[in-house]
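Removed: one protein chain of the complex. Kept in place: all other protein chains.
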Amino acid sequence: MSVLQLDGAAVAVTDLDGDSKTVLAPTSLTLTERRISVIGANGSGKSTLLRLLNGLVMPSEGSVTIDGLDTRKDGAKVRRRVGFVFTDPAAQLVMPTGREDVELSLRRLEKDPRARSRRAMAALERFGLAELAEQSVYELSGGERQLLAIATVLAVEPTVLVLDEPTTLLDLRNRELVRSLLAGLDQQMVLATHDLDLALDADRSLVIDDGRVAFDGSPAAAVAWYRQLVAAEIPLERRK
Amino acid sequence: MSVLQLDGAAVAVTDLDGDSKTVLAPTSLTLTERRISVIGANGSGKSTLLRLLNGLVMPSEGSVTIDGLDTRKDGAKVRRRVGFVFTDPAAQLVMPTGREDVELSLRRLEKDPRARSRRAMAALERFGLAELAEQSVYELSGGERQLLAIATVLAVEPTVLVLDEPTTLLDLRNRELVRSLLAGLDQQMVLATHDLDLALDADRSLVIDDGRVAFDGSPAAAVAWYRQLVAAEIPLERRK
Amino acid sequence: MTHRSALLGRYVQGNSWLHRAPVWSKLLGIAVFSLVVFLHEGVWLSLGLLILAAAAGLSSGVRSTMLLVPLALLWPVLLLLFGYHWWLQGPLAAAQIVIDIVSVVLTASLITLTTPSQRLLDALVAMARPLRPLGADPERFGLSVGLMIRSVPHLIGLGHQVRDSAKARGLERNPRAVLLPVVVNAVAYAQATGDALAARGLGERDDGSA
């Protein structure tokens, strides 16, 4: 397993008014478990934490290292090691059809175009997407597109997988499919989700609340903790 | 309640090679219940069915009428009667702040700018969004944004509300928030969802399978039927 | 979580003379201002115009951090232009060019900073009304301009988002993975916006059935 390390990493953003706002308070963590799940309310900072891990967001303070590689200095190397699946598949897919998109991912690994094409089709097959390989990605259903986004990232076999709510648009069956596929992978994995069943399927869980790690421990305890957090709030009253 | 009627309505698309593909087989339905839920697998045709109801998609065969208004001939009138809420609220909001977005909705109904502004604030108030009226829509939480999206659609007082998976991107609390809001609305409602609990909360349910209405009846029976459909398939094998 | 730049600024509530001025007068103001900037000669006059623009900005009650947002985004371009024109035409000419850009961008952003988008829309609709006999649809013209202004920051954000997703897959040096997806995503964004308008019965020719 890789060592994902945050040393006092914090994220502040400047909003439209020019004010600075803390999105993630200084956080120190060492993640070495195989499966780590991240849960928390909308806007709590889950996506921000995940994006730190492959250098899509840079810490405004502190540092983030993956096996000793600093995301700030060795961004390209880090991203080659850490694959990222976005919640919004549209943010992920860049080519007009599924096959082309997977092939684009594979360019770095496979120089021979025919072999690349074969590998791409195999990757799509795995997710039951072979028939849709030549269809415009903008004409796929929401769920089909999300499956495709996962397929494009898994095709390059990164050593660490970071997944930001990868199952939100999926139906019962496809959710099961993705869950069992992920369970069968050897890769280390960090996964943010609102699906608490999926979150339970981990070795360690973090609960993020209002930009800080509010709980860190076993998945069962984390889910219980989060449920309590939700229940404690006065219903219909908004956080913050 | 309005009468939503499909008369042999079908949707077929031609791909670039000229091949035709059926997305929705000819369907005849008369929907008059107050709450109708639509469930089914990814790619089964739920969104397509919903989009037919307000003329975002036109039938390639047959017709769709809302209280006798044909979506093909009276598209503009139909869309004024039938409001549509998308899965991703970010796609729905087109103005920088909540108040401006609701005012945009109201432009057609209210020509006087001051009255428009007042009505917009009243609409926001109703959903407990008044304090957030001047905030950038990007700074709202997922749940707030979804509530706002629903508010912008309801501001023009549609008689029917069509919602395509409105709770999928939301956390536990926000899902509850949107659900209780929907339960309190007077409008007739057609809602597609993968959240089977939400689907149970209806007067009538449709299960869509492979582009046709495979089951039509009580929500409890529909959910049971769908679960069975999922269980019956050889696991990990894709439909179709 | 895309980055949203606000080159054109966004409305800031207030009650200054600029906030109260009718929208048409502000549009006329910028038309005249840009004409003067275009016609005048000499760096000192440029500086004078910039001071005028800055004074207008400061008297609008909008915080100076917000007035400076466009500069914060543009300074690399401005520096480049300054260097280039210095080399080509000397420091004074270079200074004039850069100062002119700053004052025009500043005055233009003052319009959006001090006018609620709906009032801007109303004004644009009123401006297009005389063209109705020619087949123009003022309401839809206004909506198009409003959407265009709104889309500029969105497209800049899209540029960042696309770079992010290319980076997330280790494709940072592939130009194919940047310009093309920006355009493709722009089309997708336009379609989503069109659907969102249609879903609310907006943007369609008014058949009088409101």
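Order as written gives the chain letters A, B and C; numbering starts at 1 within each chain.
We adopt the following convention: a contact is a pair of C-beta atoms (placed from the backbone, for glycine too) under 8 Å apart; a residue touches a chain by one contact, two chains touch by 3 or more.
One rule holds in what follows: contacts and distances are computed from a predicted model.
Enquirer: What is the missing chain called in its UniProt entry, if the choices are "Heme exporter protein C", "1,2-phenylacetyl-CoA epoxidase subunit A", "Dihydroorotate dehydrogenase B (NAD(+)), electron transfer subunit" or "Biotin transporter"?
Expert: "Biotin transporter"
Enquirer: Please identify which residue in C:Ala53, C:Leu121, C:Ala168 or C:Leu202 touches the non-displayed chain.
Expert: For the chain that is not drawn, the touching residue is C:Leu202.
Enquirer: May I ask which residue of C:Val37, C:Ala53, C:Leu121 or C:Leu171 touches the chain that does not appear here?
Expert: Among C:Val37, C:Ala53, C:Leu121 or C:Leu171, only C:Val37 touches the chain that is not shown.
Enquirer: Using the document's definition of touch, tell me which of C:Ala108, C:Leu121 or C:Ala168 contacts the absent chain.
Expert: C:Ala108
Enquirer: Tell me, which residues in chain C touch the chain that this view leaves out?
Expert: Contact residues on chain C toward the absent chain are 7, 27, 30-31, 33-35, 37-39, 74, 77, 80-81, 84-85, 88, 97, 101, 104-105, 108, 137, 140, 143-152, 154-156, 159, 179-180, 183-184, 186-191, 193-195, 197-198, 202-205.
Enquirer: Name every residue on chain A in touch with the hidden partner chain.
Expert: 95-97, 136-139
Following the convention adopted for this analysis, only the chains that are shown with their structure count from here on.
Enquirer: From chain B, which chain is the farthest off, judged by mean CA positions?
Expert: Of all chains, C has its centre farthest from that of chain B.
Enquirer: What rotation angle takes the CA atoms of chain A onto those of chain B? Round to the nearest 5 degrees.
Expert: In degrees, rounded to 5: 175.
Enquirer: Could you put a whole-Å number on the gap between the CA centroids of chain A and chain C?
Expert: 34
Enquirer: Averaged over CA atoms, how far is the centre of chain A from the centre of chain B? Could you give it in whole Å?
Expert: Comparing mean C-alpha positions, chain B is 28 Å from chain A.
Enquirer: How many angstrom between the C-alpha centroids of chain C and chain B?
Expert: Spacing between the chain centres: roughly 34 Å.
Enquirer: Considering chain A alone, which of its residues make contact with at least two other chains?
Expert: Counting only residues that touch two or more other chains, chain A contributes 16.
Enquirer: Touching two or more other chains, which residues of chain C qualify?
Expert: 4, 10
Enquirer: Would you mind writing out the residues of chain C in touch with chain A in their complex?
Expert: Against chain A, the touching part of chain C is residues 1, 4, 6, 10, 12, 63, 65-66, 68-69, 161-162, 164-172, 174, 176-177, 180-181, 184-185, 188, 191.
Enquirer: Can you check the complex and tell me which residues of chain B touch chain C?
Expert: 54-56, 75-77, 79-80, 83-86, 91-97, 100, 103-105, 107-109, 113, 116-117, 134, 136, 138, 152-153, 156
Enquirer: Which of the residues in chain C end up touching chain B in this complex?
Expert: 4, 10-11, 13, 116-119, 121-122, 139, 147, 150, 192-193, 195-202, 204-207, 209-210
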